[in-house]
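A single protein chain has been omitted from the complex, and every remaining protein chain is retained in its original position.
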């Protein structure tokens, strides 16, 4: 049986005080789980794709929690369990301007940082149509730098379309470290997703988003390059053609996970055979819906995505 | 003893996940009750009117919950209790744009759908100054179509001023079904309230709001026609004269129940003998306040309504 | 691919006020989902069985909620979706003695009540090792009486071991109605589970639990009869031999779902090839753990079940 | 129109941290309202009596909250509103032994402490069958000592049966102060309710509960004396005859309000014409149910009370 | 040991329903504590100042709660404990426009209203660099009018820089009363903080904010005058020089305590020897951050304040 999409990466506990409250004083935290690669798998799964998420987790209630949450949305977890490491987490405070949203990562020694290519159940990768991972994963440990490369190479050589989101995190590594690591992965990447800002920071590129997309495409010969631009939407270059997709207006409740929702929506569309333009639009609609929701996850339906694309006015439906 | 206002209709359980959450995943739901006719009675009661709400409820804790909530705000419930049917409910998800607010009705076989004119305690109607029901009630069952007509006719012939809000709900019936049913009620209606959009959809009217109000007035000879226009306020036609009332600006927390708050505020003002202009302004102020509140109900005071009308700046009062 | 266990039945929304509060006044309700057949599947799945749950659901957020919750614990839902019916629910008030726990069922017109054998995906049944349904299902509608019979007959003739828990509910039917319906199912049942009290009420049996078990076994020739006795444990008769298993002492947080946890634990043990005695003990341990948990579900691990069986003292493990 | 029961006294805000938490550190408080005289009226109202509660409240949202809560359960509030005083409150910490439950009263200068006989709407008292007040009311201010006496005398002389619960509170006055004040009220009291412990503390009585009841009866010539004994039930003396009623066993969630529930249940039974024995049993059943509920109020139904009296086993009813 | 800042005043309980809810119906209240003088001390303490807060409190769990909250943020409370008075409180409803935020004070007979200069531990004042109190304190009682004057005079004569925020509260006294009381304090005030609106209301001043500041400076010869202007920032006059500081843009979650945060941030900056311009900017940044937080308190860090001043974009930092 082939799988539409396999992703590999870390999923963390997410712990967040109520709005207007602080980690210094809150009595309760909202508790969920999140990670770029499972976020993408969940968004795609909810929009019809058959998805698998690979990872390594501690064999505790915390590791099981991650599995429980991923399964809830139809993703099949394929897990290496270990007694030797811990479960990563992140603490999140939402704050209006000028305070801003702040994140404390607590990922050190997470079980996934020790995941080797040998122990991971790579059969799922071989049979997949798409394989996705992000630049967060190689940033987590030397082992994961190696494992990311091996899995991408493996998928690429098996004819799987590989998708990679740069997702640069300044709290995990420097631009130089990221550049060096990504250089070793780029040969195996078919679809590159990169935020315009990250393209400037990590790859040192200049110019407009479409110019950046073209430069990346020309240098590395990707199947598709997607340069995401936040409120300004996304620019795609494929076969030398530039396609632009705006962002849908949205009342943001929680911005975390927007990029992953975009990729998940995009991939679900591609998986069902939609054209690039349609996939970009679905990605943008999925991302817009995600921003209305608490948590990293795009807990959306195809019907909702379609309604956004049809420019529904967002009024009360009763 | 005469009653200022009697209303008749369904009150449902209202079940709603926390902001940013979904029915698919929420662990808790906010639990209250609501229905157009009790909403109107509650708003009017809180603003000084002596009100009665008629309905039929299941003799369970759920039916009693409805009564408890209605009484809380000074409305006297006159209830037919039954063991044979269920308590209606609706599930509500608030969502910022582009997700929008969504409603799942679960009203099938609600006790009220079987309410007959004979079993309802209609003495209260006979002695009332105003009788109010909405277009939701006849949409709920064939029996209620009949009961709505009989009660309106009964009130009308007893000299009670009858008020009817079209409140078209596309999830309950089609425009044609609504039109047919309403046609049989119109002869007994003194004051018609209709959203501009519903006037177009159900009555097939065109033109401006005031034109619509005039057409309705001319065709049916109402005492008063109120065409509500959301953010654009309301247009009234009475005695051939058009009166306009704008909407007060408001930071909306929950839009559900705005129209009912308007009608309740309007009626409380008329009941105390205010002029049409004052009643429209009080209705608009009540509606504006309601939008700052969670739930369908206008849990407001006369003092607050007066302050809005006096263009208080809404700052902190301490 | 064969499935260890397929179950078929209704899963409801479960809505419950906080401890010490009432449906008449509570502002929030705890929101989860539950149903005998999915409860059993979830308990078995968490203890290692590969399980499928069949049902019919409304294609709304409420129907999707049920699927989300079932998947979370590793059960594969196989669902017929419909736009024509509603989602069943039950309202639960926990109350200490002498108030007691009270339940309001709101299952009328639930989508599952219209499920026909033809529309259900019965391939999973054919390939299963065990098929489980309960006496609640045929109590819900005439259609389900028929569908329950057809599916049991189908499984039985396919060589699947059929398991049936009588689960008599006085709010759904009378003992006579139940008896008549069950009589038509008994020929296709291999393993009968029945509470001692239900055996008296529905089957009119007298004597001790083991005597009741023997009488049932002799009359109907089951592979196994399990007579559950609450705090007094369970009596099994298989191959003419009586086996008794006591209940583990437990501090009860929520008793709902105890019987389902027992059956799920028992079946998971049988599925992995354990002897009857071991399966009874695992069932009893699973049931004891469930009672410490809020909600119908046995959110337990094999390790916890094993610890209970090993007479762990329940102290703090740190 | 006659009223079954009129009560007069203070109703406070009740503010309570979550179980296991303290006022020193809790981030949220559970918010309700309570007072002996409204508690009694609410219990009686829920069990069928037509009741009025008299009081004086500040014309703020806090005063309105009290009215809202009282109305919810069918009691008609008759209120003198004032801008001159504050709303009383009490802070409650539930604590298991040996910590115990602790109460901080914050009743100083409550509006009700200034209530004069002249301003209170005493027409309701004149037309009542029963008039109830407690020893808390005269303990609150000199004015209330006077007002309590005048109202009792007024009711007594109008042929209303007056009921008085001693309810001694050591945080409000000394036994001597209480004794002096009560001495001036006793001539107008028909039914005296007193806890055995209070009878010893305030009246200096010795001996068994029935001996105490007899002494009180003989000294003051009451119609009925009820000596409450906590877990040991109640002893009544009427017409020289002693009647004993045990307490129903109960799993206590919140003991506050037990005595008021007893009196409310007792009075509702007497109001409908039941014999003393029946009224005592209904009082005891109401009290037992109240203890399973959070808050001061007996949010119960007649059906539940009847089930307790019929020795229902408190199991799950489904 | 010298203390950087000593403040004296009342800290109240703060009780607030959830957003969108009302005191009339809420089941829970958010529970914290707040008061102008402890708010200022807390903001300054969190930004590095060594601070003491003087007050008088009831020796109950409520008084202890205040101490607990103040200590949490590093302020040292110096308290006179009493059994004779109550703990002040305020009830707060947040409401969007046009409802506005409303406050009910319940401060009557608070322990602090009886605080005499003799009983307060004034050693801390003598050794302080700054002494702060606000116009709320003398508004609370005649005793506090006297105590405020004596403490200011004492501090002033001891060479402590005295800071006074007019903080006019129309619910506590009239402009005339305030003017009279403040007149007796002005001779001992070195730094006057006054809202532009209060300057007009209380001191009857006209003209622009800077004109008002100059007039105040010229009339009373303050070391520094700070005229706060809400969204328009603040105007300072010192040594005859006018300095303006704009307000930072902010998404307001809770406006209460903004002015206190400004003063606390300003003073912490002055205490560490910063120039007036820097202190004004730090005050404005602290105030902007406070508005993103629930509660009166500026639970901020120096790093956050510095980031606002550096015009950080408030985006997600991860």
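Labels for the chains are A, B, C, D and E, by order of writing; each one numbers its residues from 1.
Basically, contacts are C-beta pairs under 8 Å (C-beta built on N, C-alpha and C of every residue); 3 or more make two chains touch, one makes a residue touch a chain.
All figures in this text were calculated on a predicted structure; none of them were measured in a lab.
Q: Quick one: say which of A:22, A:94, A:145 or A:270 touches the chain that got left out.
A: A:22
Q: So one chain is hidden, and I want to know which residue out of C:72, C:214 or C:270 touches that hidden chain in the complete assembly.
A: Missing-chain contact among the listed residues: C:72.
Q: Using the document's contact rule, name the residues of chain E that touch the chain not shown here.
A: Residues of chain E in contact with the hidden chain: 64, 68-69, 71-74, 301.
Q: Could you please point out the chain C residues that touch the chain left off the display?
A: These residues of chain C touch the chain that is not shown: 72, 248-254, 285, 288-289, 291-295, 299, 304, 307-308, 312-318.
Q: Which residues does chain A use to touch the chain missing from this display?
A: Within chain A, the residues touching the omitted chain are 15, 17, 22-32, 60-62, 64-65, 68, 86-87, 91, 93, 102, 104, 106, 108-109.
Note that only the chains that are shown with their structure count from here on.
Q: Distance from the CA centroid of chain C to that of chain E, rounded to the nearest Å?
A: That gives a centre separation of 62 Å.
Q: Please work out the Cα centroid separation of chain B and chain E, and write it as a whole number of Å.
A: The separation of the two C-alpha centroids amounts to 46 Å.
Q: Would you kindly tell me how far, in whole Å, the mean C-alpha position of chain D lies from that of chain B?
A: Each chain's C-alpha centroid was found; their separation is 39 Å.
Q: Multi-chain contacts in chain B: which residues touch at least two other chains?
A: Chain B, residues with two or more chain partners: 22, 24-25, 64, 68, 72, 102.
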